[in-house]
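Missing here is one protein chain; the remaining ones are kept as they sit in the complex.
Chain naming follows the written order as A, B and C, and within any one chain the residues start at number 1.
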Amino acid sequence: MTTATSTPARPAPPGGPAPTTMAQAINRALRDAMAADDTVHVLGEDVGALGGVFRVTDGLTAEFGEERCTDTPLAEAGILGTAAGMAMYGLRPVVEMQFDAFAYPAFEQLVSHVARMRNRTRGSLPMPLTIRVPYGGGIGGVEHHSDSSEVYYMATPGLHVVTPATVADAYGMLRSAIASDDPVLFLEPKRLYWSKETIDLSSPPACEPLGRAVVRRAGTSATLISYGPSVSVCLEAAEAAREEGWELEVLDLRTLVPFDDETAAAAVRRTGRAVVVHEASGFAGPGAEIAARLTERCFHHLQAPVLRVTGFDIPYPPPMLEKHHLPGVDRVLDAVARLQWESDHTEGGAA
Amino acid sequence: MTTATSTPARPAPPGGPAPTTMAQAINRALRDAMAADDTVHVLGEDVGALGGVFRVTDGLTAEFGEERCTDTPLAEAGILGTAAGMAMYGLRPVVEMQFDAFAYPAFEQLVSHVARMRNRTRGSLPMPLTIRVPYGGGIGGVEHHSDSSEVYYMATPGLHVVTPATVADAYGMLRSAIASDDPVLFLEPKRLYWSKETIDLSSPPACEPLGRAVVRRAGTSATLISYGPSVSVCLEAAEAAREEGWELEVLDLRTLVPFDDETAAAAVRRTGRAVVVHEASGFAGPGAEIAARLTERCFHHLQAPVLRVTGFDIPYPPPMLEKHHLPGVDRVLDAVARLQWESDHTEGGAA
Amino acid sequence: MTVLEQTPGRDESGARPTPPTAGWRPRTDPAPLLPDETPFRLLGTGARLDKRRKELWRELYRGLVHGRRYNRQATALTRQGRLAVYPSSTGQEACEVAAALALAEQDWLFPSYRDTLAVVARGVDPVEALTLLRGDWHTGYDPRAVRVAPLSTPLATQLPHAVGLAHAARLRGDDVVALAMVGDGGTSEGDFHEALNFAAVWRAPVVFLVQNNGFAISVPLAKQTAAPSLAHKAVGYGVPGRLVDGNDAPAVHQVLGEAVAHARAGGGPTLVEALTYRVEAHTNADDATRYRTDEDVAPWLGHDPVALLEAELRNRRLLTDREADAIAEEAEAMAADLRGRMNTDPALDPEDLFAHVYAEPTTHLREQAAMLRGELAADAADDPDRADTPARRRATGRDDHADDHRQNHQERAA
Partner (left out) sequence: MTVLEQTPGRDESGARPTPPTAGWRPRTDPAPLLPDETPFRLLGTGARLDKRRKELWRELYRGLVHGRRYNRQATALTRQGRLAVYPSSTGQEACEVAAALALAEQDWLFPSYRDTLAVVARGVDPVEALTLLRGDWHTGYDPRAVRVAPLSTPLATQLPHAVGLAHAARLRGDDVVALAMVGDGGTSEGDFHEALNFAAVWRAPVVFLVQNNGFAISVPLAKQTAAPSLAHKAVGYGVPGRLVDGNDAPAVHQVLGEAVAHARAGGGPTLVEALTYRVEAHTNADDATRYRTDEDVAPWLGHDPVALLEAELRNRRLLTDREADAIAEEAEAMAADLRGRMNTDPALDPEDLFAHVYAEPTTHLREQAAMLRGELAADAADDPDRADTPARRRATGRDDHADDHRQNHQERAA
């Protein structure tokens, strides 16, 4: 079932900087994209009158009509499959999967068709689809409402996989995703929907293009590498780390596929130590690829192995226990402490 | 469609050592399991009269009846979903997915139910299911017939993921998988179906338990880590490497989940250099986890980063091009050469 | 002849397809599979009742009153933060209660996420039935012991489970029927289709109950299907389709009872569509005013399952004021008990996170459990010198603890 918010994502006023939630920024990005390009169609469960269970599509049907923002029957393979057909006709569908775990019924359509149609047809049938998936935990959702499913998509060639960590990025990256001629998994960190920034959506701030990672905080001691919902945890950890005498750099990957090797490797080489942080389970999770490829590229700069702070290798836990599962500041700092610092080793030696 | 073999997997004669193909060994394991335990039921598309498109279930319906080996309607979610229901009633279903890519329709059943049912019910409803998936390439299959989908399963907590590289293991590991009280993805390397060993299936050779990796060849220069269809490539590469003066160790992981950290880390520590080899795409592929976790555990023993030789990050190629995609001996040796040997570096310095 | 060979799809020639003669005919007669034009009703029809049925109707009434009260109490508990979410079945109590009562002891119920009430009506402890919705990690009740599958959140995915279980029981020669519940929205999922088809081909003893309550969250039936009725889907599987007034508890019970008996006798599955209405919002978190008006709801309030049955029982003099009061009091007591027992957070042990992922926790999970245990111990230790420095909490088993750690490090630092 659906743990919905009843607070509508009312769009920010049209002009001037205003406090804006991520849900509002996404809503605005959809509106602006639909207004700018009449081939953009939104479809999914409850995206119409209800405005989506997170109110992200609020007002779109009212403004653009049922044909542009359509409540579909309840069938995710059908949603993605028909959207693929619409894309074959030249439209730019934006599909909403209501929750991460409810995208699984569409897995075959995604892997066997959406990801491969361009290739199979030598570009004759590109798939300019955006698939919006609210993902991750931290909102007290009951089972099947908090999966971090990004690695399934990362492991599927032909897809782009992106996820914003800031309100401004949510706007800018979604506009870019919709404009992309390739299928983009646009993963929306559920627990950031209500995060706020003061921005002016009538002249949206410039945003790095998809495919670029961004350093959110400079540092010299070690690099925290993260994305989506875990970036703020890393920033907090970096703040707290000052007490320990560490200056941590925080990298927001933004795009998981294609991976920004250049920026990420540079960040790791700068500090020689790195911790990857994400909510998804660790085993064969996103951090595995990140750690492996950065180690390949930066081996001789590393003072310690790239460590991972991730969710446990268990089914996503229930509301009452999720705090133990989610990587928090302490667990990040613990990992940083294990990066084989000299002072530490002296201690270690004395112990 | 189906690139089937018309050679039946005729079971080996009941007694004495005889040349046996992997398909025959799997067939025999199914027969023996069904004979030993009447709760074992086989179900899938064409597993009955036809004996499966690879003839792996040949003769089972004739021997045990349609109720024990059942041709299902053509619907993979239905197959796995009904098998889950049968498991809830205490049976031990063995499901055949006809080809790797045709398991995708069952993805939701697998991830949201099969992998989690035991957990959700505190052990009241275990899922003693075996899901057989012929996987990988090298058989000239047309599109959707050669996917290496193992990482999707590895990334899903609650599943065991195993794959044999030898005929004897195919028998022994399948028996163990069927006997397991947990769901096991039993991945059958398609191109090894016709590989032969002379073994005595009436008194099957002892086989390491699930969860243990096995060193297939001892060596001192570097460790090749692999599983399933790529183990033989590694053994061949190790043979060829002697010319270059390298003694390569070859590790057959056998079980991807749970991962045998102990054996794998020991192997890597012994040689200080490692290359992971698999057919699946590299990005966020199985090798990412393997490289990342072994680096975490063996960092200070490593003379070079753990390298990966994998399929490219593209949709699986067609028959006419698959040879370029599949990791071959040369590519493995190239990677070994990049493991920063001293002699090499002297050369490098001179270049 | 085996069970599978008795399935109706098979003609005498076994697996052979129908020959291409001019005499081709449908393989089964579709007429008896089609639902009646009007939904089956009992209330208001003047049906004659024997003693057993009188008792049944009173029992149904008691179930409806309890159910209504349970729904109200559970919704209240969400407001107090005692439940993470509650999808109420107010207005649908007739279906919930009749489904539970239509089953025999040994039968299995496969509820959808909205069907807590059916689970409770089947006899599961009212608190246990709320365990998942409360935010705990498990079903609460023991599904095997009570023969109730976990409440299924992914829609329609429980339907193939019901088919598989019923089929397995039949293969084992056991007398077990499975009743699977799904919503109108859920019928659009592929799993609905595959489950119905497998059940029909295997002639599995399953009854599918679709509660057509008019909405899938905000999406009305008209956007869900263009079918004459959902019961018309049955013929496409070779299964009888039945249509019933879902707010008429005796009628629902009778239709389900017949379907269960048919399944039990080896007749195979039935698809039942119950016409009902979701009177409240989708869940406590939903805002129904966004997609429907009070006017839309009003006619259904006049067709309330509790009121309908109560009026009929009183008309027939099968319910006195005193009895009605007693039932209401009982329901009140049940609600008070529920309130009381839900008033405290359950004691959850974080280590349970790892206990049932596999039959035996893997080494890997044991390491993770140890790490968590270490963290919790450090948090618990009040000694600030030991607890405030995260660096003091160390995981084990990493290479930095290997024997040659220091030596390596020194080489490197040199």
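The rule is simple: contacts are C-beta pairs under 8 Å (C-beta built on N, C-alpha and C of every residue); 3 or more make two chains touch, one makes a residue touch a chain.
What you see is a predicted model, and the numbers here were worked out from it, not measured in a lab.
Under the touch definition stated at the start, the shown chains contacted by the missing one in the entire complex are A, B, C. Only one of the listed residues, A:Arg31, A:Arg55 or A:His113, touches the absent chain: A:His113. Within the whole complex, the absent chain has one touching residue among A:Met86, A:Val215 or A:Ala240, and that is A:Met86. For chain A, the list of residues touching the undisplayed chain reads 41, 49, 65-67, 70, 72-73, 75, 77-78, 80-91, 93, 105, 108-109, 112-113, 117-126, 157-158, 160, 180-182, 211, 257-259, 261-262, 296-301. Contact between chain B and the absent chain runs through residues 1-6, 45-46, 48-51, 53, 71-78, 101-102, 104-105, 140-145, 244, 283, 303-305, 312-315, 317-321, 324-325, 330-331, 333-334, 336-338, 340, 342, 344-345, 348-349. Counting over the whole complex, chain C has residues 7-11, 14-22, 24-30, 33-34, 37-39, 41, 188-194, 197, 200-201, 203, 214-215, 220-229, 232-239, 245, 247, 268, 275, 277, 291-292, 296, 299-300, 302-303, 411-412, 414 touching the chain that is not drawn.
Operating definition for what follows: only the chains that are shown with their structure count from here on.
Put simply, the C-alpha centre of chain B and that of chain C have 37 angstrom between them. Annotation for chain B: residues 77, 105, 108, 112, 119-120, 157-158, 257, 259, 296, 299 touch two or more other chains. Listed for chain C are residues 132, 137, 154, 190-191, 357, 364, 398-400, 405, 409, 412, each touching two or more other chains.
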